[in-house]
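Removed: one protein chain of the complex. Kept in place: all other protein chains.
After this line comes subunit A, so read on.
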């Protein structure tokens, strides 16, 4: 079949073709669509987990049960699953087990840049780095075979550009064949990591490394491409494509399996070349491996260690290394324009909460999700955002440390279940007085509306059990638990205000579902009666993208307005009314 596919779709197809039959993950851009595509395959049992560690261990369990399995996450998710990864490297696997991690160089939607290759080295598990969608499909298949042959988890590392690029590919949708599920194994010495067993497993791991090292120098995915110029480029991932576009006739050492590093091929490669450089995104991983092996070639001297690469950056670096002459180009200068940052959607149920928090002037610890956008002007009401689950634990610390500040932690339902529950238990047990607001929109909205344990449906959109957050929170023992409907602005404000001023731990669950998912919610749009508008700009301060401002009057863009009525509720002159009122 000839089709345009994305890297994430290719990873899913690769897993299917390799006969994977179990998959789990936690959504995170740019990895989320891998499972979204996987769910279309009947033969694969697939689900979202509450966090990456749980997802990782589910897939490991399935592997031990004899089923090829994989887990997906973004780079920061691997931090959460790191504990499991380090030990799974010791236990090894039964049926093939692949860890798909999507890095986000350039931080298009992440809190940091991380290079998963360093994790592979740290955990001593092989890592494959596809350059594009076509390779992603093939590497995924290869990863399962490697995992079984060498008894190890295998990481497939994508990046935003690989995951989200779409390209033309030829492929067929048949399973590769020759693979049978395995039997469940009971092998205590392998899977029970008490010290005695772990000590033995560590030795096995080192033996495995030696074999993998040999493989790395022999596998066709670490390949030399002969060119006609007497210069060499050692590269991996998307950097390969940019270099190839600019210097098609150079010699290439294209690395697909980057840990263990193919040092012998590299030695072979540099032998007859006048000049060799390394091109790699993020960390100088390849460069360090080369230098540790006694091959002194430069890389980061010419190319940045931060940000996502593109043709211009690679061209710049190649010019610095005198590999090419940069063709002088005439750039049109972009005028100084106001940025168009992402904003909470029109009608977003988080908006009233942030408008209230803003007016109460409290200190707000935030978390990872759509609601992080509450930090942006004009709402400007989140003061910290570090990582998943950190709002509640940091709010705890802040509340304990500075008794004079009113502290509020905001967290989404998905994030709360990811890693927010444990710190809430800590806060209860240690009697910390602050207010936690769970923004329960019943979905993982940020990453595209994946269901979570509060949604009531699963990844395939089938109805399923759902967790009742109120019961869950009460079961900890917390008594001050309130449910509010954020669209009922006045009551919500009163309750938040009351709780902020009460010196006790309280949890407020804001219950409005996301306006976008699972179904787009749209009511009759509102409009501004121009004559009544006194130009106070109060409605503009709620930061709704459906509200515009022209000729000293607010106006509402009919197509965008969802009819949430927030602006109408804050307008002091009742100038904003439901659109059909006047008709």
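As a convention for this text, a residue touches a chain if its C-beta (ideal position, glycine included) is under 8 Å from a C-beta of that chain, and two chains touch if they have at least 3 such contacts; residues count from 1.
Keep in mind that, in the parts below, contacts and distances are computed from a predicted model.
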* Structure fact -> Answering from "Formylmethanofuran dehydrogenase", "Carbohydrate ABC transporter membrane protein 1 (CUT1 family)", "AzlD domain-containing protein" or "Indolepyruvate oxidoreductase subunit IorB": the UniProt protein name of the missing subunit is "Indolepyruvate oxidoreductase subunit IorB"
* To do: Can you work out which residue in A:109, A:197, A:217 or A:359 touches the chain that's missing from view?
  => A:109
* Asked: Hey, which of A:177, A:195, A:335 or A:463 is the one touching the hidden chain?
  -> A:335
* Write down which of A:61, A:397 or A:545 is the residue touching the left-out chain. => A:545
* Asked: Taking the entire complex into account, which one of A:66, A:378, A:456 or A:579 touches the absent chain?
  -> A:378
* Asked: Hey, which subunit A residues sit against the chain that's not shown?
  -> 2-4, 29-30, 108-109, 132, 160-161, 164-168, 238, 241-242, 244-245, 248, 310-312, 315, 329-335, 337-345, 370, 373, 377-378, 446-448, 540, 543-545, 547-549, 557, 559
